[in-house]
Every structure is written in structure tokens, then in C-alpha cells.
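First the structure, then my questions, so here it is.
With one protein chain held back, the other chains of the complex are shown just where they sit.
Residue numbering begins at 1 within each chain, and the chains themselves are lettered A and B in the order written.
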Amino acid sequence: MTVLPWAVAAWLLGIGLYGIITSRHYLHLIGCLTVLQSSTYVLLLSAGYRWGAGAPIFYDHPPGTPAVDPVVQALVLTDIVVGATVSALLLALALQVHKRRGTLDPEELRPLRR
Amino acid sequence: MKPAARLVVTLVAALALLPGVVAVILHMPSFGDHALPYGDAINRLAPVERHVTNMVTAVNFDYRGFDTLGEEYMLLAAVTGALVLLRGRRGENVSDAPAKADGRSIAPRSPAVMLICRFFAPVLLLFGVYVVLHAQLTPGGGFQGGVIIGSGALLLYLGESYRTWRRFMRSLIFDMIEATGALIFVLAGFGPMMAGAKFLENTLPLGQSRALISGGLILVTNAGTALAVAGGFVLLLLEFLEETRALDAGDKS
Partner (left out) sequence: MTALLVLAFLLAAATGTGVVLTRHPRRQVVALAINGLALALLFMALQAPDVAYSELAVGTAALPLMFLGLLVSIATDRPEK
């Protein structure tokens, strides 16, 4: 059971990749990309955990109480917001593709097929 | 490559990589038991050195402030890219009639939604500002507060009709807010250099721990980030919802 966090991260990565490879709609593909990104968040936060420790906020209890790692939390925090913005950029690209070609199916949009 | 062939290749590759994945998972450090030297150092030093109580904010805006500068500009670039893509074909006209899909009418807004949104949108905006201001004390910060303020703007859209909402949300203001936020962060970096210190070094008075004004330069960089994130998210919201308006006579779509 102690390998559960790493297994969940690997599973999310695998299923996200599977979703991207077998996707038939570009919006579905962007959703699978979100799942892929969330696997890295799970991995990082699990790497920073410590049994019996609290959050790294020392407002209520004095500094020195056991706390988890704040560095990985800082990494994941900015990552989530920037990941959402990059997804927005991808969505705008998908909209332009739809305007030009009328479809959002990756199978129909192969470069050499006109 | 046909989809079926692609799926077969994927499965073969997954099976080939599976022993490696299992080996890595079994050799990972045990969950919750291994040493966290960098984290322990920050937890020990940051309250003393910077007089803050939120270690994540201290790492984000002070110890690793340079990385956050990069992330903020990544955000700016992505928002600019999305805006250029969306506005480039549509032009900069503002129209406030919502578009209709064929055969589906626009449902009138329900009074329950209007009441809830009108009550909660100001509360959410205030809460967002609270989260931003208490960055160095309690969980919160520029990134979280900025997104919450963006959600407050979303609630405003849900409560009012598209027409009303579009009339008072001018994208020029939010352009300026986002740009100001990014500029504040960079100036907060160059400011210490003019006093002889290094880029982004914390040279402002540190204040007292657990007070609202503490942490020195963290306040400035935090404010810059909050402005940039809030402005960026509201801009994205505006542009995505603007795509749903009805086309005027002269639009090229």
C-alpha cells in the first residue's frame, strides 16, 4: 500500500496518454492533457509528504512543529494556474482549426489529406 | 497509420515499458518516510529570516522568486497567444447580442440564479482580495486569489445577461491590469538593484511576524502576481464568451 501514490501517478500518466492517442475530438484530447498534467501534481505532492506532519503554515502553531515540504507545493501551485492558461491557448487553437476546416476530428485533419 | 494499428503499437510499447515502470515504482523512496532536507531547511529558516508564516509563499515569492517571474511571463505569453488567435479574426468590435445555435432558443435566466449570483459575486470578489492580501500569513497568495477574482467575474456573467455584462466589462481595463501586474514584478526585481543589492533580493523592512505588513518584497511581488493572474483570467473569460456573440453584418466570423 505504500506504493499507492506512485502507482496512481503512473496510472494517470498511462491513461492520459491512451486518451490522447485514441481521441476522436480535439476537445476530448485537451481534457486528457489535463489528466496527464494532474499525474505530475500527484507525484510531486506525494514526494513531499511526511507522516504525522501538518501543513507548512505556522500561523496557529509555532514554527518548529513538523510540517510537510513547502518547496514541492510551491512548484505545483504555479504549475496548476499556468497549465490552465496553456489549455486556454490550446482551446483557442482548436477554435481556429474548426473555423478553417469545419471539423475537430484528428482523423480528418491529417496534413496530407485534402 | 490506421487507428487500429496505432492502438496496437501503443499497447506493445506499454507492455515493453511496463517492467521498467514497475521497477521504478518499487525503488521509489517510501511514502512519507524519507528525508526532506530542503523543506526542513525552509521551515526552520524562513520564519526567522523573513518574518512570514506561510512557507509556500516564502518559497514562491522570495526564495525562488525568479522561477515565479518566469511562470508569470509564461502566463502572460499564453494569454497573449490566445487573445491574438481569438481577436485576430474577429476584430475588436464589441457587440452585445448573444449568438443562437440553429433551432435552439435562448432560455430566460431563472430568478434563483440571478439572486444567488448577485449575492455571491461581490462576496467572492471580496474573498479573492482577502486571499491575496493574506498571502504571507495563511494559505493563499497571488495565484489563488487571482483565480478566485476571475471566478467572481464569472459569477457576474451568470447573474446578468450577456448584454449587460459585456457593456461594463471593457477588455482595455483588464489588459492594463494584467500588464501592470507583470510590470510590478519586474520592477520589484530591479528596485533592489538600484539600492545596490541583487535582483529580487528582499531589502524592504521585514515587519513583524503575523502582521499584515510583513515579509518585505513578498508583498510587492505578490500584488504583481495577483494583478497579472486576475487580469489574465478575466481577459480569457471575456474573449471566450465574446466568441459566443451574434455576428454583425460586417464580421468575417
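Just so it is clear, a contact is a pair of C-beta atoms (placed from the backbone, for glycine too) under 8 Å apart; a residue touches a chain by one contact, two chains touch by 3 or more.
Everything numeric here is computed off the predicted structure, so don't read it as measured data.
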{"item": "Touch criterion as defined above, residue of B:V56, B:L137 or B:L217 at the omitted chain", "value": "B:V56"}
{"item": "Residue touching the undisplayed chain, where the options are B:M114, B:L204 or B:L241", "value": "B:L241"}
{"item": "Absent-chain interface as seen on chain A, which is shown", "value": "1-2, 4-5, 8, 11-12, 15-16, 18-19, 24-25, 27-28, 30-32, 34-35, 38-39, 41-42, 45-46, 48-49, 53-55, 57, 67-68, 73, 76-77, 80-81, 83-84, 87-88, 91, 94-95, 98-102, 104"}
{"item": "Interface residues of chain B (partner: the chain not displayed)", "value": "31, 54, 56-57, 99-101, 131, 139-141, 143-144, 147-148, 150-151, 154, 233, 236-237, 240-241, 243-244, 252-253"}
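Keep in mind that, in the parts below, only the chains that are shown with their structure count from here on.
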{"item": "Centroid spacing, where centroids are CA-atom means, of chain A and chain B in whole angstrom", "value": "15"}
{"item": "Residues on chain B engaged by chain A in the complex (per definition of touch)", "value": "3, 6-7, 10, 14, 21, 24-26, 28-33, 36, 38-39, 42-44, 47-48, 53-56, 58-60, 64, 67-68, 71, 74-75, 78-79, 81-82, 85-86, 89, 137-139, 141, 143-144, 146-147, 210, 229, 232-233, 236, 239-240, 243, 253"}
{"item": "Chain B contact footprint on chain A (complex, rising order)", "value": "2-7, 10, 14, 17-18, 21-22, 46-51, 55-59, 63-64, 67-74, 77-82, 84-86, 88-89, 91-93, 95-96, 99, 107"}
